[in-house]
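Here the complex is missing a single protein chain, while all its other protein chains stay put.
Read from first to last, the chains carry the letters A and B; within each, the first residue is number 1.
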Amino acid sequence: MATTASMPTERESRQHGRFSLSNGAYRVILTVGAAIFVALALWFLYAIVSQARPIFDQLGVGWVFGKVWNPNHNQFGLLPFILGTIETTAIALVLAVPIGLGTALALAYLVPPRVKATLGGAVELLAAVPSVVYGLFGLVALAPIWRAHVEPFLTSVFGWTHLFSGPNDGVGLLLAGTVLFIMILPTVVAISRDVLAVVPREQVEGAMALGATRWQVLRKVVLPDARTGLLGAFTLATGRALGETVAVALLIGNSDYIAHSLKSPAATIPSLIVNNFGEASGTELAALFGAGLVLLVIGVGVNAIARVLVRGKTGAAGGAASVAVA
Amino acid sequence: MTTLTFDASTDPILERRRQIQGIARASVSRRKTYSKIALGICWATLVIALIPLVAIIVYTVVKGIAAWNWTFFSQPTKPEGIPGGGIWNALVGTVIIGAVATIVTIPLGLLGGLYLAESDGRIAAAVRFTADLMTGVPSILMGIFGYIALVKVFGYSGLVGAFAIGMIMLPIIMRACETAIRGVPGHLNEAGLALGARRFTIARRVIVPAALPGILTGGLLAIARGVGETAPLLFTIFGTLYTQWNPTKVMNALPLVIFNDSSSPYPDQLQIAWGAALLLMVMVLVLSIGSRLLAAHLQKERR
Partner (left out) sequence: MHDSPTPPTSRRPRRTGRTLIIGVLAAGTLLAACSSSSSSSTTTSTAPGSATTAAGGSSYLASDLKAPAGTINGSGSTFVQPFFTKAFYTYSSKNQGVQINYQGVGSGAGVSAFEAGTVNFAASDVPMQAADLAKVPASSGPVVQVPDILGGVTLSYDLPGVTKRLKLDGPTIAGIFSGTIKDWNASQIAALNPGVTLPSNAIVPEVRADSSGTTYIFTNYLTSAAPATWTLGVSKTINWPASAVATPKNSGVAASIKSTPYSIGYVELNYAVENGFTYAAVKNAAGVFVVPTPASVAADAAQKAVVTPTSFSIVNGPGVLSYPIAGYSWAILLQKQTSSTTGSTLVKVLDWTTQTGGGQSLATSLHYVPLPPAVQTYARTQLLTVTGPSGQVLLTK
């Protein structure tokens, strides 16, 4: 509890030579701090845009939707990589949203208190694994299982759609998407759990007093109240999935073509950049920066959509949700 | 005079009452069943979520612990095929790069967070939006930004790597600080103002100490995130076999070792990669769990 003794008066501060700032100076320093950040962000944006500019000058905007990437023949179509990025992220989200949400609900409301801390810590542990280890694990442990069991099984069940045509390589969209799901799962679970746990207890208890079953409480009271924060969690997870480079590059097979099936090798924009950046120069370098710009735009688009959906519904939960979990 | 007879079996009010009770009973059992199914699904998802977790942890520990010995920790990395290598130079690099990034971004992030917490205007909203955007920038883009902006001018060095990692950490710390500071009850700020204190004094002696748990948590999580990143280092620090303490020179780092050695045909090298992976995981885990413990401890002290 702060006592008056720990709040020095103006005179005391100056007498004892304690450092203090006038309100004006304080405000200036804070603004400078924020301004430095904004300057860095603008520098970043400027660098990406100016490096990408040559290819937009040369080829307009249409090249982004081109289907063929062949730098030797000056062809720089990005469509295969845009699709690959979206497809792997989609696979990851389709798995992460239900499983992550269910797990978060379980952790926040169903798990006995003693076990809660351990399991919560365990989920955080998953977030601590570096992405290159995920890639390694996926390549060494999961790819053989995918090749021998998962892909044949899915082909036998869903083969009638053309989503599962082609050989069983192991590596490809499916494996990359699945490992991506494992990677964003802790983000989804940790933030969702925090968000779900701060729903006002009065509302929860009130609903229970009215005779609602536990599921009704969750569905009608907790989830609606946490909607903003949950969307924030999913958006952050999407952002993480879109930008994931190392694990995806190891698991996606690196094909420059549009994938025709979930089992095909493919590529994403981050994997394109990491594989080609070292040797690119001239137009190809500009094309890679252009690809990075496209990735940024997609990410911003995702963010903007999330904001429109939650307009006017901010709250403490929403704020907590925006702290990115490692 | 009519005689009122009460026949429990035909009385319309009782009948109605029985009807309602029947509906309620059916409803309760239906709702309970739905609830059981839904909660069962939630439990199932929890189990499903834990499977890959356990698998990866166990796998990494088993493969990594085999590498941990004195040579591993004390020797620098050696070329493929030469035994007796370790990760000392990579550990030094990771710590130094992490330290440089932290020293710059924590104060800057705190200032930015204070700014955001204390301002509500449109400019502040724009800054907040920028910070949200920047938290979502893929780390590979920070890597190529670091290359274009700095490596082409100053050459490869640990400092450029620290810059790229710092750019990733900064918006995270800013938002975490803002959230933590906004979480401090308003009446503490008002009490300080009522006593006639300057804003700086209030911030320094009341707000920041009160928000410290959240700030520390956010900060340590950002550091954990930063030291685990690989992509920003790929095009900035170059890598080296030598133990380099000077961040203005090329350095090595744990994520780089893992990435480079992950597909080595030499079992020695591969084992070192797994050992490094385990070490990095442990470091990051210590940071993130340590941050929670510290925050909880500080919370307790305040009560």
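Operating definition for what follows: contacts are C-beta pairs under 8 Å (C-beta built on N, C-alpha and C of every residue); 3 or more make two chains touch, one makes a residue touch a chain.
Only a predicted model underlies this, so the values are computations on that prediction, with no experimental measurement involved.
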Touching residue (missing chain; options B:31, B:78, B:182 or B:205)
B:78
Go through chain B and note every residue touching the omitted chain.
78-82, 151-152, 155-156, 238-242, 249-250, 262-266
Residue ranges of chain A at the interface with the undisplayed chain
70-72, 139-140, 143-144, 147, 167, 169-171, 249-250, 253-257, 264-265, 275-282
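We adopt the following convention: only the chains that are shown with their structure count from here on.
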Chain centres from averaged Cα atoms put chain A and chain B apart, in whole Å, by 12
The chain B residues in contact with chain A across the complex are 28, 31-32, 34-36, 38-39, 41-46, 48-50, 52-53, 55-57, 59-60, 108, 110-112, 114-116, 118, 124, 127, 130-142, 144-145, 147-149, 167, 170-172, 174-176, 178-179, 182-183, 188, 192, 195-201, 203, 205-206, 218, 221-222, 224-225, 228-231, 234-235, 255, 258-259, 262, 273-274, 277, 280-281, 284-285, 288-289, 292
Within the complex, which stretch of chain A touches chain B?
2, 4, 6-10, 13, 20-23, 25-27, 29-34, 36-38, 40-41, 43-44, 47-48, 51, 98-103, 105-107, 110-111, 119, 121-137, 141, 182, 185, 189, 211-216, 218-219, 236, 239-240, 242-246, 250, 270, 273-274, 277-278, 288-289, 292, 295-296, 299-300, 302-303, 316, 319-320, 322-326
